[in-house]
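Removed from the display is one protein chain of the complex; every other protein chain stays in position.
Order as written gives the chain letters A, B and C; numbering starts at 1 within each chain.
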Amino acid sequence: MASNNASPELLIVMGAGATPDQTEHVVARLQEAGADARVSRGREATVIGAIGARDTLASLPLEGYPGVDRVLPILKPYKLVARELAPDPTVIEVHGRRIGDGYFGLVAGPCTVEYREQTLETARAVADAGATMLRGGAFKPRTSPYTFQGLGLDALEVLREAREETGLPIVTELLDPRHVEEVLEVADVVQIGARNMQNFLLLAEVGRIDKPVLLKRGPSASVEELLMAAEYVAKEGNERIILCERGIKTFERSLRYTLDLGSVAVLKEETHLPVIVDPSHAAGRRALVLPLARAAAAVGADGIIVEAHPRPEEALCDGPQQIPADEFGAFAREVADLAALMGKQIG
Amino acid sequence: MASNNASPELLIVMGAGATPDQTEHVVARLQEAGADARVSRGREATVIGAIGARDTLASLPLEGYPGVDRVLPILKPYKLVARELAPDPTVIEVHGRRIGDGYFGLVAGPCTVEYREQTLETARAVADAGATMLRGGAFKPRTSPYTFQGLGLDALEVLREAREETGLPIVTELLDPRHVEEVLEVADVVQIGARNMQNFLLLAEVGRIDKPVLLKRGPSASVEELLMAAEYVAKEGNERIILCERGIKTFERSLRYTLDLGSVAVLKEETHLPVIVDPSHAAGRRALVLPLARAAAAVGADGIIVEAHPRPEEALCDGPQQIPADEFGAFAREVADLAALMGKQIG
Amino acid sequence: MASNNASPELLIVMGAGATPDQTEHVVARLQEAGADARVSRGREATVIGAIGARDTLASLPLEGYPGVDRVLPILKPYKLVARELAPDPTVIEVHGRRIGDGYFGLVAGPCTVEYREQTLETARAVADAGATMLRGGAFKPRTSPYTFQGLGLDALEVLREAREETGLPIVTELLDPRHVEEVLEVADVVQIGARNMQNFLLLAEVGRIDKPVLLKRGPSASVEELLMAAEYVAKEGNERIILCERGIKTFERSLRYTLDLGSVAVLKEETHLPVIVDPSHAAGRRALVLPLARAAAAVGADGIIVEAHPRPEEALCDGPQQIPADEFGAFAREVADLAALMGKQIG
Partner (left out) sequence: MASNNASPELLIVMGAGATPDQTEHVVARLQEAGADARVSRGREATVIGAIGARDTLASLPLEGYPGVDRVLPILKPYKLVARELAPDPTVIEVHGRRIGDGYFGLVAGPCTVEYREQTLETARAVADAGATMLRGGAFKPRTSPYTFQGLGLDALEVLREAREETGLPIVTELLDPRHVEEVLEVADVVQIGARNMQNFLLLAEVGRIDKPVLLKRGPSASVEELLMAAEYVAKEGNERIILCERGIKTFERSLRYTLDLGSVAVLKEETHLPVIVDPSHAAGRRALVLPLARAAAAVGADGIIVEAHPRPEEALCDGPQQIPADEFGAFAREVADLAALMGKQIG
């Protein structure tokens, strides 16, 4: 129980020539002292994160152990997701699709599953155009109780069918801790929406599952709060987390949200997790989605997640910002060109 | 099911001389047409809110019915909580304590239930000083997974004991839809915290309970979003809602949050629900709690909710902003003086 | 030149029993060492602010001088306006009217001088109702170049006439450093508007005049930036500054600006200068001006500045927020009652 609330307090960096045995030895000493150890083997160095009471750890002569190069305290409030802990960027792989490091994710699909044909038609179009995953909401959190809230469990069936037909992994949102089982049967990546970024119960739930989590930044959450939310997930054991910037609330009203692309650059410094961008919600209008998507690729994002629809003018939700399915190919090529210039391939 | 998603579309204002029979007649006609009707009898007029498909309603010759003075569409996105629907302000009564209209609520207690004596000692002090309800957190949503998260179910036991000893109704937060039953056994008023203001599942849950709800404004929620969140609760049938302003996130950093007292004045215009203010979280420091509490009373709030602790310097959570229990009496007197000037008595 | 850029680095607090001679002795030693000294004699203690190079000051054995109780560094970036430097609150007196400490200022008048009768009529009404100063804009900074920009120099004549008739001191804005002379001929208090809060040239100009300055907080300026702007004025020699909170820009749109009353409480801690509140611009609507004015008095402000007009519906500028001149008396009484409860009399 005690270790449950503990965070990694120390990083033990093994020297370039350290042997696996030496690493094992450090881990064993830590465990004898009641601490936990997480070993990350990077391209250039092996790093051990030591988790436990700070004073216990301080009493161990860690710097004197064979192979140890340096011992560093972790000063940031986030630990497991901190870049310091993982020398290499994390790559999330789902059914052969990859996001992170050299791989740029192109997640597309309808805002909401409205009916079978709308979703399948969109899925085919984005699959043909090179999308790497299919997004689609089954449950929609809406500001007004009088607007369409999503098809719920029926939508999950449609998404399963879309995956079968296109092979695209499914990204869909989990809203209710009581729906974990049903959502997991279909979702390949479980989304935590912006409004739930600090729903700590939901974060803990997805921290215990065996699928990647797409965690959207809340519209008024700081970068640090986003990283702490990811830490809630990681602390429960699930470190396969994709962060997503989707715009923040400011005084400016010419767009729906202010897309905070600077935060993407900061996140790339602060964490080893991949970071993608949702340009659709901030744009609010189709014509602005492409420039924002390009800017996302240029600032260093590891992918984008966008909305598409066969006939946006009929969409039940956020029609004006959805890309017509038959224009998605041209859109995807523009984004891929920019990703290529940044040294990334569509994952 | 259809009417479940419908919102009141029309207000039917009965003339000053309308008889109860005439009102019944209008209600009966509405029901025959498949619409729902909510009757509010105010001091000066009786108002019927008609809920149903707009075109069905439009086909009824409502203005011609005997006793009907005017028929008005509801233009605001919120309906049940709109001031238009209820000619008189709502008063929430709990075990003889009242909030709203002429009654000023003085809700006080520890940020978190830390241990039995801390809570009981605080409860006694605030009860003696004239507090009208006791607040105390059992479950604490915290930004970091490595900080104290509340005692959980054990805390509820302590709160029950505090109520037995002091007679004060208990205000405590519901975080998890799976905890409804346990929390309801102890809570007299169920709090929905700022971070959950748009957790629509939780709002629906408390919309179906038979106890008042204290709904805190999210730190980046607009006034309209707060009213829409209240509408989620009301739509399920529970209209005993207390709104709470607790500070919004802005660029200013000299206080933890910018207490938006102007929004209290706006809310008093827009809704019939009582509105209270939490000055503690915005202040972040004890010395600022009193001036902000006074300003809340002066701007027209129906009460305040503040944090107190027997020994703030030992508090596990938000110590610097908690009022020492033995200074609470002086604090309460200052606030009561201001409430009196505003024509309100401590409820 | 060096001392021109220097800020007070040390506070020398003389003991309760220190004699004037002892104070003089410390000042003389500071001056010999090339430092400047500002002496503030408060109710309880005399404080000397020493201005000069930090290392020179450090070399003086100040703590050993007779009568010296303590020597403290000033850590805040603002110095002359810091509360630390002046043990007692500053009271600004203009033609017998006072703002600060126990005196509550009631500054009222039209947003803009539109024509002679509108201004005189308003001036008479607010004078009769107990206003302590008359406000009125001659030059109006407007977002659009196509809207009314004020009558300019002609307006100053009208204001002079209003003062002659009512005896109220005139508060009017200086926009252009080239207008200093003309504006000073009429203004008794020179206003620096919110948009010019960081117009450092203008601040320096009013720092060299011999009249009080009313400095409005910019709508996105932090409390610290406001204090630094005041420091620009004080540094040039004019320490008769009244600060004014008038609302900040946030995501919330139900009012025009979010009135940041918490910042008033912070300012009262941080500075010895008086702080007033302009509720009109934040409210944007007449009905909200009174609750915000009350809240300002309750949070500890030293006064308010509000807009009034004989016929608001005809106003060329900000009509909806102006109080009808014939309702100003009732308004003023409500505010005066609250100020009285706070221990203040209308100045």
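Here, a residue touches a chain if its C-beta (ideal position, glycine included) is under 8 Å from a C-beta of that chain, and two chains touch if they have at least 3 such contacts.
Everything numeric here is computed off the predicted structure, so don't read it as measured data.
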Touching the left-out chain: which of A:Leu80, A:Ala229 or A:Ala297? A:Ala297
Candidate in contact with the missing chain, chosen from C:Glu157, C:Asp176 or C:Glu334: C:Asp176
Since one chain isn't shown, list which residues of chain C touch it in the complete complex. 5-7, 77, 141-146, 149, 175-178, 195-196, 198-201, 218-220, 225, 228, 231-232, 235, 249
Over the whole complex, note the residues of chain A touching the chain we left out. 220, 222-224, 247-248, 250-255, 258-266, 268-269, 282-283, 287-288, 291-292, 294-300, 337-338, 341-342
Footprint left on chain B by the chain that the document does not show: 220, 249-251
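Basically, only the chains that are shown with their structure count from here on.
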Which chain has the mean of its C-alpha atoms lying nearest to the mean of all protein C-alpha atoms shown? B
With touch defined as above, tell me whether chain A and chain B contact each other through largely the same residue numbers, more than half shared, or through different ones. same
What residues in chain C touch two or more of the other chains? 220, 250-251
